[in-house]
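Dropping the structure in here first, questions after.
Showing subunit A:
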Amino acid sequence: MILDGKCPTGPIEKTWDKHRFDLKLVNPANKRKYKVIVVGTGLAGGAAAASMGELGYQVEAFCYQDSPRRAHSIAAQGGINAAKAYPNDGDSIYRLFYDTIKGGDFRAREADVWRLAQVSNNIIDQCVAQGVPFARDYAGYLDNRSFGGAQVSRTFYARGQTGQQLLLGAYSALSRQIKAGTVKMYNRTEMLDLIVIDGVAKGITIRDLTTGEIRVHMGDAVCLATGGYVNVFYLSTNAMGCSVTANWKAHKKGAFFANPCYTQIHPTCIPQHGEHQSKLTLMSESLRNDGRCWVPKKKEDCGKHPNEVPEEERDYYLERKYPSFGNLAPRDIASRAAKEQCDDGRGVGPGGRGVYLDFATAIKRVGEHTIKERYGNLFEMYEKITDEDAYKRPMRMYPAPHYSMGGLWVDYNLMSNIPGLFVLGEANFSVHGANRLGASALMQGLADGYFVIPYTIGGYLAGIKPGDYSAEHAECKKSVEEVKAGIDKLFSIKGKKTVSEIYRALGKVMWENVGMARSDESLKLALKEIPKLRDEFWNNVNVTGEGGDFNQQLENAGRVADFLEFAELMTKDALVREESCGGHFRVEHQMPDGEAKRNDVDFCHVAAWEFKGVGNEPELHKEPLKFDNVHLAVRSYK
Partner candidate 1 sequence: MSDHNTMNLTLHVWRQKGPNAPGKLETYEAKNVSPDMSFLEMIDEVNEDLIKKGVEPIAFDHDCREGICGMCSQVINGVPHGGQDRTTVCQLHMRTFKDGDNIFIEPWRAKAFPIVKDLVVDRSALDTIIQAGGYTSCHTGGVADGNTILIPKPEADYAMDAAECIGCGACVAGCPNGSAMLFTSAKVSQLAVLPQGKVEAATRVNAMTEALQQCGFGNCSNHYECQAACPKGINVKFIAKLNREYLKAVFE
Partner candidate 2 sequence: MQILKSVVGRKVFMAITGQCMVLFAVVHMLGNSSIFIGPDGINAYAKHLHDLGPLVWIFRAGLFAFVAIHICYGIQLTLENNAANPTAYAVKKQLKATFASTTMIWTGLLIALFVIFHILHFTARVTPGVVQGVDALGRYDVFTMVVSAFKNGGIAFVYVVAMCALFFHLSHGIQSFFQTMGWNTDRTQCTISTIGKAVAFILLAGYAVIPISILASALIK
């Protein structure tokens, strides 16, 4: 099937305005008759629930944490992009649009990206109105910095905690609506199934994580804002609870999964230090503004104290390979370069998996005080974790899975191929193409939540009868029974391995074979290993405790079970995409100098997969991508 993103046509500058006008509206008096379910309360979900509640819809919002304020959007450090062009440095909506398309290696939809760039400015205004304490200059104006390879300063920030501040802004708006009674909030609940009645999404089945109760919540539309899936690698910068579960359940009910192989590996994370490690910690990319990446030129020097390696024996590999962008090369490029150095045997630290990020030059130039002012909290965090003082010796960094550009397929209205199922934020695939630029995730989450879904959901709801569902429907009963059966099955295995042991093994398979560099061979190997692990899981896992209780082992087991199915799809997508683009790097497809080699003739499309049963071959649907405004070109950061 050829998918249609239903993008508006005509001059790109007019597309969103025209589309907004074309969308049907719901009469204000009728809005309260419609119920919308929002799963996830991060930037996208929180903003969406608050905004739709304010419009007058009845909203029910769900999160697995104990409070909507804790979603992992909170961990974003660097900032949020907007095309305000305050610094007078040549930025514009068009440039943000252009940079995002190019940064995504020409694998995103032009119209969606344009809309994102257009509403980016409203986001900043909205957040300021909410009381988000963005950094200001001495004149009282909003401050900007350049971030993540952008050549203009368009990033707004709140110290190193921008994600936290934006999320708390959305959370405060959400809290206001909860108080007003337009949003009903359910904390500590996890969505375990999507209810589709006659091909239309009408509700979800959830598990109350405190009591273990399995319950159905029905609504006129369901919005998933459930984040990304890079925890499939076990070790990632995501929170422990981040999972593919909600998306995967929707996928199993018919929603297409688009571009699952596009995962972003963030270049600056603290390297792994041992087998017991539970997660990796990201250090803001802003560090690369002043830090210089290097490894020793000679393998023998890798074991030495870095300060004993003389200047001429150091290989500043990013500056060498990308003279014009240097240490600020985009994430995918910087990550891969670090891996190359380590593969070459010149990595540093435990296991030889690390590169240095050195601030000595910057400290000499601007003084330790200034560096402390800029990155003090990051240096502190680094010291807490590694027990090393980065003012005295260079930091050690290694790439780690960080963000998933792929996600459920959605059209321009953010609606999936299942009518009534909307997908927002990182959970959808829409704007980042094959690689996301720094400070763009926050922008997308809030754009979707504040300024896209409130309009587009109206266009859908205006066309359906409100309250056209019943929790007594056979599909609901079936869904509850299936969820309960799944839980019973997990308890019945009573095997020998813990959930974490199998999860760790899956992560290892995925990181080694479907990680930063993928080959035909490694992917095929992974496709052999994953079903084995899945079998082992379903035959030999030990899930302790009871279902009718607060049970973190059970929660985790359910999430791992979904990862074990999803991993296969992700690997298949990576195998089928015979090209290298953005975060997806196939070793067979590279330029002579090792750069990614795209294949625009065969792969300038979105790969959307349809579920056909566990272990069965999924069906591939394609949505061709057209580039009318930004011309397909080879990305070059040299």
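The rule is short, and it goes like this: contacts are C-beta pairs under 8 Å (C-beta built on N, C-alpha and C of every residue); 3 or more make two chains touch, one makes a residue touch a chain; residues count from 1.
Selection rule: all candidates are chains of the complex that A comes from, given by their letters.
Because the structure is a prediction, the values reported are computed rather than measured.
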Quiz item: Given the complex, what touches subunit A, 1 or 2?
Solution: 1
Quiz item: Given the complex with candidate 1, which residues does subunit A contribute to the contact?
Solution: 47, 50-51, 54, 65-72, 74-75, 84, 86, 122, 124-142, 158-159, 161, 164-165, 168, 171-173, 175-176, 178-179, 185, 187, 210, 237, 239-241, 273-274, 276-279, 281-282, 380-381, 384-388, 450-451, 454, 498, 500-501, 542, 544-545, 549-553
